[in-house]
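Every protein chain of the complex appears in place save one, which is left out.
After this line comes chain A, so read on.
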Amino acid sequence: MSQIKGKPARVQVDPNEFEEEQPPQTGTVYNIWYNKWSGGGNNHVLVKSKYKLDVERDSGYTRADKTQGTGYFCLFFAKGMCSKGKKCEYLHRIPRDDDVFPLTVDCFGREKFSENRDDMGGIGSFNTVNKTLYIGGVLTDRKDVQDRINGEFKPLGKISKINVISGKNCAFVTFKSESNAQFAKEAMNGQSLYGTDILSVKWAHEDPNPEAIRQKKRTIEQETQQVVLQLLDKYKRQRQDDGPHVEEPEEPEPVQVVQQLKQIEDTKPTTTSNTNGILSGVSLELLKRLPQPKPTDRKSLVNAYESSDDDDD
């Protein structure tokens, strides 16, 4: 990876030669914004992708590497069709282990949904962590199919498991990290292993195999333990920092929200709407009636609130 850092990202597609083509007609109305047909039947036709990502050749630095950008990956790069090269505002490389994204977006910065789509395509759900891809349209009767899948998916991230279901023409690929799975899903959808086949890559449902369920339970347990340990650590540190009587200033506090909103709107909240408040509704009310000097420092502001909180108690 370090050698890639030194070279600029390749322009994958020449913008002058790029032609936008309509996909084969499957509906009655063509939407030029989404490049999709709508209306009519629901017959989804897989189209073989014209472009393909070559990780070794195409990755490199872009504008996103130089500035503290959004840190999201280029979707067009993943599909092998970014025409911007090093001028792209998004990352042109494979997600690494230290690329962590918020729960609610994927590695391309697209917002997730609460539920998976019915066909398990698309961006996926924020309620579950899915690292497994379903690969449809695999010619499983070929002898070297496992090797081919390994060869195509290995450059896109660390693979934990590949399971080829022979007779069902599909395979499941599990990645080490979720962002690699998201990246590989976009990179491999519509690609082909043997030239004649077209892969359709979607999210996998949960594995119903009892051994897999047990293993998942174990990993969740381990994760929970880890998180609890971290929480305890944080909690202990806070206690040491603060001394016996002061509340933690580190923890998220709705007081802050109230304060910030005040500066935008002049509306006076009549009651506290935060269920998680450390201040009772009455105390907040009292505070609001006080003449408020413009706070100069956030820390002092929090402390001021806390002392009055102590008085109330």
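Keep in mind that, in the parts below, contacts are C-beta pairs under 8 Å (C-beta built on N, C-alpha and C of every residue); 3 or more make two chains touch, one makes a residue touch a chain; residues count from 1.
Here is the rule we go by: contacts and distances are computed from a predicted model.
Look at the chain that isn't drawn here: its UniProt entry, checked against "AP complex subunit beta", "Pre-mRNA-splicing factor SLT11", "Exosome complex component RRP43" or "Ubiquinone biosynthesis monooxygenase COQ6, mitochondrial", names it "Pre-mRNA-splicing factor SLT11". Among A:63, A:86 or A:176, only A:176 touches the chain that is left out of the view. Residue positions on chain A in contact with the hidden chain: 70, 102-104, 111, 113-114, 126-127, 146-147, 150-151, 154, 158-163, 165-167, 174, 176, 210-212, 214-215, 218, 220-221, 223-225, 227-229, 231-232, 235, 251-254, 256-261, 263-265, 267-270, 273-276, 278, 295, 298, 301, in rising order.
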